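Here it is, the structure, as structure tokens.
Removed from the display is one protein chain of the complex; every other protein chain stays in position.
Going in written order, the chains are labelled A, B, C and D, and every chain counts its residues from 1.
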Amino acid sequence: MPRHKTSLAKKIGLPPGTLLHTGLSRETVPELTVISYDAEQVAERKISPGELSTFRERTGITWLHVKGTYHVPTIEVIGEAFGLHPLVLEDILTPGQRPKLEDYGEYSFFVLMSHTMVDGCLVSEQVSIVLGGDYVLSFQDEHSDLFKPVVERLLNAKGRMRKFGPDYLAYSLIDMVVDHFFGVLEHMGEFIETIEQEVVANPQPSVLHNIHELKTQMLFLRKAVWPLRELIGALERGQLPLFRESTLLYVRDVYDHTAQVIETLEMYREMVSGLLDVYLSSLSNKMNEVIKMLTILSTLFMPLTFVVGLYGMNFKYMPELEWEWGYPVVLSVLGVMTCLMLWFFRRRRWI
Amino acid sequence: MPRHKTSLAKKIGLPPGTLLHTGLSRETVPELTVISYDAEQVAERKISPGELSTFRERTGITWLHVKGTYHVPTIEVIGEAFGLHPLVLEDILTPGQRPKLEDYGEYSFFVLMSHTMVDGCLVSEQVSIVLGGDYVLSFQDEHSDLFKPVVERLLNAKGRMRKFGPDYLAYSLIDMVVDHFFGVLEHMGEFIETIEQEVVANPQPSVLHNIHELKTQMLFLRKAVWPLRELIGALERGQLPLFRESTLLYVRDVYDHTAQVIETLEMYREMVSGLLDVYLSSLSNKMNEVIKMLTILSTLFMPLTFVVGLYGMNFKYMPELEWEWGYPVVLSVLGVMTCLMLWFFRRRRWI
Amino acid sequence: MPRHKTSLAKKIGLPPGTLLHTGLSRETVPELTVISYDAEQVAERKISPGELSTFRERTGITWLHVKGTYHVPTIEVIGEAFGLHPLVLEDILTPGQRPKLEDYGEYSFFVLMSHTMVDGCLVSEQVSIVLGGDYVLSFQDEHSDLFKPVVERLLNAKGRMRKFGPDYLAYSLIDMVVDHFFGVLEHMGEFIETIEQEVVANPQPSVLHNIHELKTQMLFLRKAVWPLRELIGALERGQLPLFRESTLLYVRDVYDHTAQVIETLEMYREMVSGLLDVYLSSLSNKMNEVIKMLTILSTLFMPLTFVVGLYGMNFKYMPELEWEWGYPVVLSVLGVMTCLMLWFFRRRRWI
Amino acid sequence: MPRHKTSLAKKIGLPPGTLLHTGLSRETVPELTVISYDAEQVAERKISPGELSTFRERTGITWLHVKGTYHVPTIEVIGEAFGLHPLVLEDILTPGQRPKLEDYGEYSFFVLMSHTMVDGCLVSEQVSIVLGGDYVLSFQDEHSDLFKPVVERLLNAKGRMRKFGPDYLAYSLIDMVVDHFFGVLEHMGEFIETIEQEVVANPQPSVLHNIHELKTQMLFLRKAVWPLRELIGALERGQLPLFRESTLLYVRDVYDHTAQVIETLEMYREMVSGLLDVYLSSLSNKMNEVIKMLTILSTLFMPLTFVVGLYGMNFKYMPELEWEWGYPVVLSVLGVMTCLMLWFFRRRRWI
Partner (left out) sequence: MPRHKTSLAKKIGLPPGTLLHTGLSRETVPELTVISYDAEQVAERKISPGELSTFRERTGITWLHVKGTYHVPTIEVIGEAFGLHPLVLEDILTPGQRPKLEDYGEYSFFVLMSHTMVDGCLVSEQVSIVLGGDYVLSFQDEHSDLFKPVVERLLNAKGRMRKFGPDYLAYSLIDMVVDHFFGVLEHMGEFIETIEQEVVANPQPSVLHNIHELKTQMLFLRKAVWPLRELIGALERGQLPLFRESTLLYVRDVYDHTAQVIETLEMYREMVSGLLDVYLSSLSNKMNEVIKMLTILSTLFMPLTFVVGLYGMNFKYMPELEWEWGYPVVLSVLGVMTCLMLWFFRRRRWI
């Protein structure tokens, strides 16, 4: 289960703004990509942290994208170059944050939790975005290709996206994160249908395990999406001066999608909860069937066994034993008893 | 189960406003109907997308109704003719949207989810409505006759409805969608009564399946109605300048109906949830009955079988076996034991 | 079960304000009573619809009470005489409305759902009230004596109630409806106590049926009372200009009662839900008892039966069978086994 | 169970403000105590209703405390002496009111539900308080010593409490009522711990009854406390002009306590609900144990009994029966079968 734990327990007692990476430690180096663009031109370059300062002076819009947030010195250099508050840097370095939006005046800070399906597995990573007057910084925990479509649209398109400001770029990144939730929901919806068929056709104990796993995943998803809606709702109400009027139409669109994600998720939660009820009931039904079979069997054979035991007694004076027709009569009696009982069960609709 | 899936997963990474039909693909051609009317006259014509531009210049009110939203070029032509935003066109082309109301200044955009009973099956389709200053555009996914009564009222009536503006027409379409929910609820109410009788009379495992199916349908209905109430509530509070004061009385009426749909639906949900409890309890009751029967039977026959087994032993020196009255005495003892046990069960009210 | 169905499904596609009675059809004629009063005098008369117009010109306060809302022409005549909006007349004619309060400027329109206990049965009917500047119109679906106490207070009292305006009369009618809920709640409370005793003393499957019935009734009651509180709350906050300051003290009193009805109802709901848990647990307990008895019995007799079967074998060389003391020894062994097992069960507190 | 029923059902159809006692009827006479005090002096007297009018003219603060609210004439006399509204008198006479706060301009009216533990039993009674400019009236249903500590503080203290106004006295009475809830909660907490130990150690059916009883008591408590918090919250927000600024600090304190009562109560509710789950699970566990025992037993003895039955057959030609070692061999086979099965159960961890 992808339990992206909040590693804040490691920082108990440390002063706020302490820069310490609390996720898994890595050997690899973070990857920094800069895309500078305006309506006319666009350029992409991989850079090293040392080259950062030169970018602050450029005209046009600068997008710095960082893959891998585990390297403290890199984050510190970026923080200095763009004048970020230590609390911002701390949040970037601490995976498992709650999605939120913070306005620091000259720039705004977004934290999102992205969930994607990679080869049938649910992968979650924290995405941090800093939106300034003429720049966007984005950070993702892993080296995944989460924002590849945005990069491509920026580089390849006939410049439509490049005509908008950095707020539109920030919107596009948020939109990308929300889009991926639909992929996860589609996967979940298919899984629910599979479980539905299993529960009805052949309820196995493994169903229970699948339901539990699904429920836990939904809880994590929920924890990521509810604050995200809050965040985008605040954007839509115009609480961020850096977002222009023209971009807000698009924000309204992505807000709508977030609402849809939440409502679908809550519906799935209720459906899965209903499946558990169905599973438990079908367990009860199966037990009823088994016990009914046991009872039918006992009802049939116990009297028969008693009768044959009766004539197995060794009393000297048992007239029936001497009769020539004793054995056939007993056999007939046993047959009639069996028929009567079968008829009784049939009438009760047990068989 | 009519799972009208959100097909937004197909659009991950595409820029907002990308016109791509995400529903099932069709061979047929969308059907465009134009009704132009004012207080004095009314005219209905089926048209092709090419003829659209001529209608923008007419006086009076123009209602363009489109059946089938799967044909991207048609939607694009309409979008150009009426100057609609790409996000609006995208929503029209994407079935499974969340019901919503968006104000674009010169026009307003409504998305609704319609649910109707067609031959005992629940059919859901997305309905999109654009309300302009002197026109109404309506789009439905399927070729159903959802809005036929409105068309007939417009054509046949003595002109009462034609005296009102386009806002009243938009209201009438929304009202039509809400009206159909009552048909669905009536069907569900009858189904619940059927299940109720089954559960009490003869609880079969199929009941469980029916309850689960019903619950899932209710979840889909719920997802369609709650945002609808929100939407109509916003209308009623006068948030849309295109709706005149005189129409708001009617909006209040349809708001009322939506509230009634929701409350009935929530009541049905609780009733169905209660039925599940009744079903599970009656399963338990039945199992109790069966096990009780097994126990009664064992209690009766185990001692009897022991006694006859006892006198089936082959010891040389067993005085009872020699007695002349041995057999009748044992028979009597067996009879008395049976009576005692029956009396015991009767006293415990087991039989 | 008194399922007062919303018959709005019959009106799908009809224009708003269509006057069509959707309840059960009747043969009888509606009963119209007019009470005209002011501080000095009071007069009561049964009238026919044709005489209505004369009453509009009288001075003092006019109360027109209509029993039976199934006769469309009568309602239409009243609507014309008092200038009521078609949507109001439609609501009056459609039983099963959601309780609500609508202000039409010159008059206000109330819809209430009344629930009363008549001979131990829960009877519900819709009550519609129109409050004008100097008149009150009231409509009830049935011919019950719901408002008899108000009529009597008006006719018999020394005129205290006649000194107040028509708003006080409207308040009195609403108060009457709320009062009857206490009768229903008292009945339910007693029924819950009965079920409580049954569940503890002798849990029968019928208990389950009673609980389910009660739960369904509560759902209907709930659907009637929650919007009623909303309605009276709006009155209390002074949203209706036709209600004078002096009457609002009384509205606060009836608001209080509605809150009490709701809280008692919700408490009863939780109590009944708890009773279901107790019932299910006692089912489990009973099954435990029965299975324990079966196990004790089998544990006692299976070994005994094995032993007597052992000495029922027909081997030629079985020394025990030849012993003189064989039989008594086996009998003693059987006795000791029995005692040991009884002691074992006693220690486990099974018997 | 102390079901303090709302007796409003007895008043259906009566005009508002009808003075009628709806609780249990009594033979005893209500007890009226008057305490007159100012910063310098204090005097306590038991009086009869007739002496009331003299007290209205005194200077200083007058506290009239009435034990027993079942005597209509007494309440009427008090109402006249202090000019109370009939609706106030009606509420005082009607036990089982919802806690509330009503401002009548010259005086304010409080209704509270007090719950106290008396000799291990939960006793609830309605407390009504009228706060005027220089007087406080308090009414309790029973003759309990609910307010004794307040009386003593007033009489014995060095005058600290006498320096404050009548609003502080009213606060002290409310505080007294809230204080007693902690006694009830402490008792409940201890009862929950007892049940917890029982459920784990030896789950008896009586546990179920205790849990149900506790749940019902909590529902009643809850119904009394939630509106009480609302009431005190309104006081704290300064909605009552008769409460001075200096007293509001104390009101904030009692508000805090009410919040604590509610949160503890809700926590207990969840704990009790969890105990029910534990109880039901332990029932299941016990049943599992019993059925496992039955199955082990049957598995052991059924094959053995079959084998001995086999050699109990009377066929003429059964070679084994003639063998000299037949009997010992069969005995050994039976022994080996038993050992195998015991080993099998041990491996499955059944024994």
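Assorted remarks:
We take it that a contact is a pair of C-beta atoms (placed from the backbone, for glycine too) under 8 Å apart; a residue touches a chain by one contact, two chains touch by 3 or more.
Predicted model, so just to flag it, every value in this text is computed and none were measured.
Of the listed positions D:Phe82, D:Tyr250 or D:Tyr327, the one in contact with the omitted chain in the full complex is D:Tyr250.
Here one chain is not drawn; of D:Phe182, D:Trp325 or D:Trp343, the residue touching it is D:Phe182.
Mapped onto subunit A, the footprint of the missing chain covers residues 3, 5-6, 8-9, 11-16, 85, 87, 97-98, 100, 102, 205, 208-209, 212, 215-216, 219-220, 222-223, 227, 276, 279-280, 283-284, 286-287, 290-291, 293-294, 297-298, 300-302, 304-305, 308-309, 311-314, 318, 320-327, 330. Touch with the hidden chain on the side of subunit D covers residues 148-150, 153, 157, 160-161, 172, 175-176, 179-180, 182-183, 185-186, 189, 193, 200, 249-250, 252-254, 256-257, 259-260, 263-264, 267, 270-271, 274-275, 277-278, 280-282, 284-285, 287-288, 291-292, 294-295, 298-299, 302-303, 305-306, 309-310, 312-318.
Keep this in mind: only the chains that are shown with their structure count from here on.
Where subunit C touches subunit D, under half of the residue numbers in use are shared by the two copies, so each contributes mostly different positions. Averaging C-alpha coordinates per chain places the centre of subunit A 42 Å away from that of subunit C.
Between subunit A and subunit B the centroid-to-centroid distance comes to 26 Å (mean Cα coordinates, whole Å). The residues of subunit B that reach two or more other chains are 280, 284, 287, 291, 294, 298, 302, 305, 309, 312-314, 318, listed in rising order. If touching chains are joined by edges, the resulting network of the protein chains shown is an open path. Touching chain pairs in this entry, ordered by label, are A-B, B-C, C-D.
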